[in-house]
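All remarks here apply to the structure that follows.
One chain of protein is taken out of this complex; the other chains stay put.
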Amino acid sequence: MNFASDNWFGASQPVMETLARHNLKAAPAYGADAVTESVTQRFSDIFEREVSVFFVGTGSVANALALAAYARPGGAVFCHRESHINVDECNCPEFMSSGSKLIPVPGHGGKITPAGLREALESVPPNIVHHGQAVAVSITQATESGTIYSVDEIAKIKAAASARSIALHMDGARFANALVSLNTSPADMTWKSGVDVLSFGATKNGCWCAEAVVFFDLEAARGFEYHRKRAGHLFSKSRFIAAQFEGYLENDHWLKNARHANEMALLLAEGLRAKGVRTVWPVEANEVFPIMDRQRFTKLQAAGAMIYEWPLREDAIQSELSADELCIRMVTSFATTVEDVARFLDAYGE
Amino acid sequence: MNFASDNWFGASQPVMETLARHNLKAAPAYGADAVTESVTQRFSDIFEREVSVFFVGTGSVANALALAAYARPGGAVFCHRESHINVDECNCPEFMSSGSKLIPVPGHGGKITPAGLREALESVPPNIVHHGQAVAVSITQATESGTIYSVDEIAKIKAAASARSIALHMDGARFANALVSLNTSPADMTWKSGVDVLSFGATKNGCWCAEAVVFFDLEAARGFEYHRKRAGHLFSKSRFIAAQFEGYLENDHWLKNARHANEMALLLAEGLRAKGVRTVWPVEANEVFPIMDRQRFTKLQAAGAMIYEWPLREDAIQSELSADELCIRMVTSFATTVEDVARFLDAYGE
Amino acid sequence: MNFASDNWFGASQPVMETLARHNLKAAPAYGADAVTESVTQRFSDIFEREVSVFFVGTGSVANALALAAYARPGGAVFCHRESHINVDECNCPEFMSSGSKLIPVPGHGGKITPAGLREALESVPPNIVHHGQAVAVSITQATESGTIYSVDEIAKIKAAASARSIALHMDGARFANALVSLNTSPADMTWKSGVDVLSFGATKNGCWCAEAVVFFDLEAARGFEYHRKRAGHLFSKSRFIAAQFEGYLENDHWLKNARHANEMALLLAEGLRAKGVRTVWPVEANEVFPIMDRQRFTKLQAAGAMIYEWPLREDAIQSELSADELCIRMVTSFATTVEDVARFLDAYGE
Partner (left out) sequence: MNFASDNWFGASQPVMETLARHNLKAAPAYGADAVTESVTQRFSDIFEREVSVFFVGTGSVANALALAAYARPGGAVFCHRESHINVDECNCPEFMSSGSKLIPVPGHGGKITPAGLREALESVPPNIVHHGQAVAVSITQATESGTIYSVDEIAKIKAAASARSIALHMDGARFANALVSLNTSPADMTWKSGVDVLSFGATKNGCWCAEAVVFFDLEAARGFEYHRKRAGHLFSKSRFIAAQFEGYLENDHWLKNARHANEMALLLAEGLRAKGVRTVWPVEANEVFPIMDRQRFTKLQAAGAMIYEWPLREDAIQSELSADELCIRMVTSFATTVEDVARFLDAYGE
């Protein structure tokens, strides 16, 4: 009954097998190898256009470096108040950008809105040196709240960004979960909707450390290898990140993993709702946020359920909870089984 | 006949097996797991004292963050002119330290001397704000030239460093190779000789990405987890770095790998010398630097030998070469076989 | 009728005279001169204890470097949402701290409250590496809204800061205006209330470029000269900043200037109120924020009044304005005359 996080699991079998297979051979270091080359090509196929791809070791640095590529002195990056880059990366984005400011944008369910972005942009008007300069907006797909931007919503955020000539970054730590949920194409969910650069995460969905910065804005990608190297993220045996991606992308393995994780989340949500449990935010990816009282929470943990309290920061939602109630985050993954869900629901009781 | 670099090979079998074994289980993210805990304890055992250990993904960032822990504004770090941190890390040390200056110290065979360090330190005297402030000296063990500092040499460099109250960092990308070559203990080669912080590399000697920053100076380690996280080097599935170390350190596997690599280097060097080939610098670890003419070099490459020219930057050595001669770097590893060496010597001809 | 800003005026006569007097002599560069020494001593007298004083050229860098002295990786600095460091310094604080995050704290009239600070601190709990680490809180005295923290309010903010072991910084760009308004001592308004480091501004109140970073926390001041020099703020002829301070501090000149500016603000506010004009926030220093309609605003500007619109960011206040009404910022200074005020009131009409 492990619903703690999708990063508690290891690599899925096809990924480990690919890693092991490539381990038998020697090959040039620092990404000058055939696997890196073929996987890079694979990314262009998946996105139906030329892309610039850079492998790194963590999602945090993928985000931070993607934003650093657009940094300028006094730079302002707009993002959701609760986004990972704003609250969970220990200022890695600020550091890699030599002091960019992250401007928190409010928004329901982890999503910013075009109107919210436009209002926030007003605090950094053009050509006023004191206020710095707007450089990028970052959205998370799927969000920290397990919700998803529709293709149309992304396009509208892009329009607001373009009106101020700032770049659109997508934090895709759970890219696959969002993609299969929308049932759209990688191209439609990214560059066709205006995304300039994407943090393409695979670690949570079946790899052990495989993240890619994918540029659709090829001009911005120029010189990016120096950003990565300066950050200490050019692995000497970089081909093993590529190898993980090879196993991950082959035979739609990544999509299958994500579909499974999302299905488990739905199964869990339906089971809870059938018991009258309220869940916060729509279940659109692989996260479920049920409300329960502390006694129940303690009982479930005692029964072996790995679940954690989630800090609710939306006042409207918080106000609906009684003093005794908590919001719990439950994350499903490629490794979650129907039995896990059933056992949890059983442990929940009536 | 792959003598290109020790980072062209994958992980050795015990390391891959440990990785695969731990992959079957789920465990807490970000290093809060049992494997990380036990491997951390193992480091204390190996060094015969309490140490603070932090796993990261690359040797470059291990060096840069170790030095960042000692950074101060206007900081000066002293290192060999040819050291990896000075010429091969794309300013990662300078960046992570927010603008430290690396002061190149000359020295024969990749090694700095206490006298050279003292002279270099004179350019950054105490309490003169214009010149900045000396903060650390970094030595590489084994060096880029395949040579090794004796325990006594390390202690003397420490004495010069202590006279100015600066820290001593050891870049141990090839720590194991140096250790078995000296036939000493990890403790003697580090903290007992005055090393404050060590970049403990395992990637080149049998892992695919396993590097550790090991602090003997426990005070300097305080808050270091924030340095690592801010640099984007806290892996969510950090336990797989720990797992690599587990396989690496078990049953003296790391020492065996290093001994083998060193032996292959000696075998190669002896074979070459028997043919009258001069080698630059003593062969003390897993690198051999033979001198050959360009025709021979081209012929060997054509025969399948993966070898590369090495830029000689010591004038005294360079002046002994004829116009047609090159210095070649040959690196052996745990995966190098006696047959590789024999085939190379055979291909070399008379 | 110049109410644009207190930084539109030059230096007051005693300051210029002191500058001119010292200009006749040669003296050691970089602050190793007798004027710097005597003025430094003067600061200790004024604050009734030993202080560490560092002269710099701008208030922005005084703030940024004061905070940099407390910076740690992933550092979070808490400040009012509308504070100068947060909205008007083009990320200078973030840059000088190598990526600190400024956490905006809401609060009426430009002032944060102990409760607001405590709530904001909850978002950066101790020992959770993902969220970074709280390092300092910064308050502005007088605030951007022309209001003032009482000595008791400062002490309570200090208590909230101390509960989390973070430093208390005071941005005193208008320190003198606040001081005479409170009719307290420099010691009471700073270290006796818990201030660790102060940006002591003199530029707005009679100098042309004279700012000092004053440390009461002498331990934090150690090595600060390297921060200043690295930022390019150690002036070779630093003694002329000291000279400005000499003229500024002599014969209570600074207090007289500030008293005058504050009196002009009160005179202006009373005159406006007598005409039925509402003013936003209490007039406690040298700023008045009247509400007027656009037509009146345009007419006044046409009549030669230098006044500007001020963006209101407090919803409660904004909601009381009609669609046609604006909030105007009017700043008085040592150079403002009774006639300026009278002429403005006259131009205002009925």
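We just call them A, B and C in the order they show up, numbering each chain from 1.
Simple rule for what comes next: a contact is a pair of C-beta atoms (placed from the backbone, for glycine too) under 8 Å apart; a residue touches a chain by one contact, two chains touch by 3 or more.
If you're wondering where the values come from, they're calculated on a predicted model, not measured in any experiment.
**Q** What chains on display are touched by the one that is not shown?
**A** Across the whole assembly, the hidden chain touches A, B, C.
**Q** Which residue, B:101, B:118 or B:278, contacts the hidden chain when the whole complex is considered?
**A** Checking each option in B:101, B:118 or B:278, the one touching the absent chain turns out to be B:101.
**Q** In the complete assembly, which of C:230, C:260 or C:329 touches the absent chain?
**A** C:230
**Q** Among C:36, C:145 or C:203, single out the residue that touches the unshown chain.
**A** Of the candidates C:36, C:145 or C:203, C:203 is in touch with the missing chain.
**Q** Taking the entire complex into account, which one of B:10, B:57, B:132 or B:232 touches the absent chain?
**A** B:132
**Q** Looking beyond the chains shown, say which of C:53, C:92 or C:249 touches the absent one.
**A** Only one listed residue reaches the unshown chain, and that is C:92.
**Q** Hey, which chain C residues sit against the chain that's not shown?
**A** Chain C touches the missing chain through residues 2, 4-5, 7-11, 16, 20, 22-29, 56-62, 64-65, 89-92, 95-96, 203-204, 208-209, 226, 229-237, 240, 335.
**Q** I need the residue numbers on chain B that touch the omitted chain, in ascending order.
**A** Considering the whole complex, chain B reaches the absent chain at 73-75, 87-91, 94-102, 104, 123, 129-132.
**Q** What residue numbers in chain A mark contact with the hidden partner chain?
**A** 30, 72-74, 98-99, 129-130, 132-133, 223, 225-227, 229-230, 234
Criterion: only the chains that are shown with their structure count from here on.
**Q** Suppose each chain is reduced to the average of its Cα coordinates; what separation in Å results between chain B and chain C?
**A** Here chain B and chain C have centroids separated by 50 Å.
**Q** How far is the middle of chain A from the middle of chain B, if each middle is the mean of its Cα atoms, in Å?
**A** 35
**Q** From the mean C-alpha coordinate of chain A to that of chain C, what's the distance rounded to whole Å?
**A** Spacing between the chain centres: roughly 41 Å.
**Q** Multi-chain contacts in chain A: which residues touch at least two other chains?
**A** Within chain A, residues 89-91, 95-96 contact more than one other chain.
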